[in-house]
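With one protein chain withheld, the remaining protein chains of the complex are depicted in position.
Think of it as A, B and C in the order they're written, each chain with its own count starting at 1.
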Amino acid sequence: MNEHPHQDPEHAEHIDSVKTYAVILVALLCLTILTAFVATIDLGPLNIIVALSIAVAKMLLVVLVFMHVRFSTRLTRVVLVGGLLWLAILLLFAFTDFNTRGLLGVPGK
Amino acid sequence: MATAAVLERETYLNASYGLKSWLLTKDHKRIAILYFITISIFFAIGGTFAGLIRLELLTPQADLVSSETYNKLFTMHGVIMVFFFLIPSIPATLGNFFLPIMIGARDLAFPRINLLSWYLLILGGVLAIYAMVAGGVDTGWTFYTPYSTSYANTYVIATALGIFVAGFSSILTGLNFVVTVHRMRAPGMTWFRMPLFVWAHYATSLIQILGTPVLAVTLVLILCERTLHIGIFDPALGGDPILFQHMFWFYSHPAVYIMVLPGMGVISEIVSTYSRKPVYGYAFVAFSSLAIAVVGFLVWGHHLYVSGQSLYAGLVFSFLSYFVAIPSAVKVFNWTATLYKGSISYDTPMLYAFGFIGLFTVGGLTGLFVASLGLDVHVTDTYFVIAHFHYVMVGGTIMAYLGGVHYWWPKMTGRMYPEHFARLSAVVVFIGFNLTFFPQFILGYQGMPRRYHVYPPEYQVLHVLSTAGATVLAVGYIMPLIYLIWSLKYGPVAGKNPWGATGLEWSIPSPPPTHNFDRIPVVMHEAYDYSAVPREVEVG
Amino acid sequence: MLAVSIFFTVLIFGAVFYFAIKYRRRSDDELPGGGHTGLALEVVWSVIPFGLTMIMFGWGASIFFKESVPPDDAMNIYVVGKQWMWKLQHQEGQREINELHIPINRPIRLTMTSEDVIHSFYVPDFRTKQDVVPGRYTTTWFTATKPGKYHLFCAEYCGTKHSGMIGWVYAMRPEDYQEWLAGSPTGSMADRGARLFDDLACANCHHADGSGRCPTLVGLFGSTVRLAGGGAVKADEAYIRESILNPPAKIVAGYQPLMPTFQGLVTEEGVVELIEYIKSLNAKPGLEQTGQPAVPGAGAGSQPGNQ
Partner (left out) sequence: MDSQIQQSHVHPSDLHQGEAHHLETLALREQFDTEAQQKDASTLGMWVFLITEVMFFGGMFLGYTLYRSNYADTWALASRSLNLPIGATNTCVLLFSSFTMAMAVRAGQLGKKKAVILFLILTMLFGLAFLGIKGYEWTQKFEEHHVPALANFHLEGTQLQGQAKLFFSFYFAMTGLHALHMVVGVGIVLFIIFQTMRNKYSPKYYTPIDIAGLYWHFVDVVWIFLFPLFYLIDRHP
């Protein structure tokens, strides 16, 4: 019975304050404006990295605070990380094909 | 049902009556029965298509059906068998019925969603059957682009929609199982006390959850592309048809494990019960299920060796493919070791289990051939591949399914089936199966390509053998249908635990009451602890 | 590999049968001792098969690698798949449908594409199979060693008459092959490419000396082309095909995207003829302005004959 829910000490209800939510909202809005602004300057390949980093940061804020993952069980986190890992598998392994086409110099290999 | 007259006790079968009480039931056991009926019908439809295919291939010329019809036959055979029979086969029936009982739960976590899954399967099936009746579909069950999006003139959209809907059925079943296993275990039912059947279903559910959505979105893109011609897979507009193959096989390769893992779970139960020994290497068998589920996601590219995929991707996928072989081999070795010094009885389920182990071994070892880059070039898209996956799907999954149905039949219906007929049918299935599919290995090695309506005459002898085997196989499948239905009324009443098996499902009456347990059990023993089973003689 | 498989099949079948008979239930109430887990055994039967599979992997991979890279002296044949026929062209100009004549003991390299759906070029006796994908080239190669008549199949389902998309490969002794070639004299592919080059008025822009509005094609094939906007690309068949059908996709550095697309104006067979022509310019520079037919067999790596 190691992880049965109602014996889980972590399970105690946690209610965030309005202030927390408001701060997060402001942070999200600022990040949106920031990322939209950065997109108009030429940083070379950094543009993609910045845009995606900001998106990841925003995702983390929403997931951790609005979706309460900060206080969730370990299992929820495993589910979340596992899901993202599988998305990575899909992209990564598909690109072992697309990114190595033509390396051999024989069309179609 | 007839059982009501004999047993005065309330069971899930006689708790309420009428069609409505079944169609609106939330009881996982009743839903399992609904699935049984549904997938049996799909199996019959898919089997009929298979029969017609084999009949047509009796001669090298086209004499039974036209090319158009033949192409529709093998497509619909594949679609029905894969998406409407094999995927739901064991999980939705035996899994649905026994997974909650085995972990000591009253029901699945979400009974309404469970019922919804069934309706989704029905809806998907209706769409697929509509496509069949309206004129059929001829793309092959793989829907390769650009043929399926730009060239086929058949009912691709209805079929794809049907599979899309049925996919959600599969996702919801998987979701239900995962939550149930995590949150509904009885006190004392730790992870390592769970029967291996539950482990196998847990692994299966993970694949359903992680893989099926990708199939769903692939089908959505197919639908967009076919209706709007927006170019996603169309090389004329810059699309890449190989992208479709990646997305399709990202689901469809792991889907093979959706089909076979539950079968492995069934075999673990059967082998243990009829050797009266715990499964050898319990933890290894349990973890090998998870390993198969995980590694199964990393190997899809081995379907694409000659597709125009890059050589380096081929190398990576081939290398990883061999990793799947190991957990599968571990399972086979452990089952065999379980027999060692056991007390083995040859009841029908055990005969099916022997069949499974043998046929799965052949299917698995030929998998090594097709995983090899060099050999696959020759045998891919030939009858060798057909034979290989039928050894795994039919020789594996269906053998396990039949074994499981026989094993739990007394529990589900409260009746015993005629043992002699059942043993005979197991033997007939085994012989018929091998006669059908072994010649196809040779055919494939000789170069007979798959999906050929007419073929060069030199292949005829083996095709005739295969068709003859299919006839035997059909007899083997029809026999259980007859005597199992017969047993519902005339079979001897089964006791609580006719096999002397372990597991919570054998601790409750047959058939079980609606709420499974009068009192939620407290589990004090490891899985397969035969010393804990009372050695009573069962009386009806 | 077969041996390993048979060994394990026999091992498992044997063990199952042996145990099943030896340990059959003798009385209804016997209770065998509980099994345990032998860690050593588990490790042994995981590691040994793993080692074996890695050998299989290495073996299969090395064959595949060899199968993938055609030798430089291979004879070029172009294949266009189409529902439901194979169209093949020799560099010497012979065109065949569903039949392929080749000399033995000479590596044959196939450059293939499809006009519609995916097909797959499969000659069981040569152990060769490669999907033929619309919109791009795929390559395979083989060497026939014995004269004879071999099956050619389409192995990727391609529609109604998929099983009718079959043909024969005739492997011939080199002298017979020469005779066959001589029996149906035509202009070489490069010739036809040159005529097409003329008909499409390509030379209006592509001058041999590079003075035109478009880059010269002399010496192009096999070279590395610098692209506008950075990057470089090797001028192989795929690049030339793309540049004919979708010219703006890759613009050569220093030139304007002026060239119109020839999608719909040139067939896939026309494209490979143009490619052969462009290849032939490497050997005989200065021909493309006159449009004069190149000498048969002048193309790169296309010296037919006895070896």
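In this text, a contact is a pair of C-beta atoms (placed from the backbone, for glycine too) under 8 Å apart; a residue touches a chain by one contact, two chains touch by 3 or more.
Computed from a predicted structure; not experimentally measured.
Student: Specify the shown partners of the omitted chain in the complete complex.
Tutor: A, B, C
Student: Out of B:Ile45, B:Ala109 or B:Leu473, which is the one that touches the chain we can't see?
Tutor: Among B:Ile45, B:Ala109 or B:Leu473, only B:Ala109 touches the chain that is not shown.
Student: Which residue among B:Gly78, B:Gly239, B:Gly374 or B:Gly476 touches the omitted chain?
Tutor: Counting the whole complex, the residue in contact with the absent chain is B:Gly239.
Student: Please give every residue of chain A in contact with the chain that is not shown.
Tutor: So the residues of chain A touching the missing chain come out as 1, 4-6, 11, 13, 15-16, 18, 21-22, 24-25, 28-29, 32-33, 35-36, 38-43, 47-48, 51-52, 54-55, 58-59, 62-63, 65-67, 72-73, 75-76, 79-80, 82-84, 86-87, 90-91, 94-95, 98.
Student: By the contact definition given up top, give the residues of chain B that touch the hidden chain.
Tutor: 10, 15-16, 105-111, 113, 171, 175-176, 178-180, 182-184, 187, 209-214, 216-218, 220-221, 224, 228-232, 236-240, 243, 246-247, 250, 514-515, 517-520, 522
Student: Contacts of chain C with the missing chain: which residues?
Tutor: Per the touch rule, chain C residues meeting the hidden chain are 229, 246-249, 257, 261.
Methods note: only the chains that are shown with their structure count from here on.
Student: Have a look and report which chain pair racks up the highest count of C-beta pairs in contact.
Tutor: B-C
Student: Which one of the chains is farthest from chain A, going by Cα centres?
Tutor: Computed centres place C farthest from chain A.
Student: Return the distance between the CA-based centres of chain B and chain C, expressed in whole Å.
Tutor: 37
Student: Pull out every residue in chain A that's touching 2 or more other chains.
Tutor: Answer for chain A, listing residues that touch two or more other chains: 102, 104, 108-109.
Student: Using the touch definition from the top, which residues of chain B touch two or more other chains?
Tutor: 242, 308, 311
Student: Which positions of chain B touch chain C when the two form their complex?
Tutor: 67-68, 71, 138-140, 142, 144, 146-147, 150-152, 235-236, 238, 241-242, 275-284, 305-308, 311, 314-315, 318-319, 322, 325-326, 329-330, 332-334, 336-346, 354, 357-358, 361-362, 365-366, 368-369, 371-378, 380-382, 446-447, 449-456, 529-531, 535
Student: Going by the contact rule at the top, pick out the chain C residues touching chain B in the complex.
Tutor: 1, 4-5, 8-9, 12-13, 15-16, 19-20, 23-26, 29-35, 37-38, 41-42, 45-46, 49-50, 53-54, 56-57, 59-65, 67-68, 83, 116-118, 120, 122, 124-125, 127-131, 133-136, 138, 151, 153-164, 166, 246, 263
Student: Along chain A, where are the residues that touch chain B in the complex?
Tutor: Residues 1-5, 75, 82-83, 86, 89-90, 93-94, 96-98, 100-104, 108-109 of chain A touch chain B in their complex.
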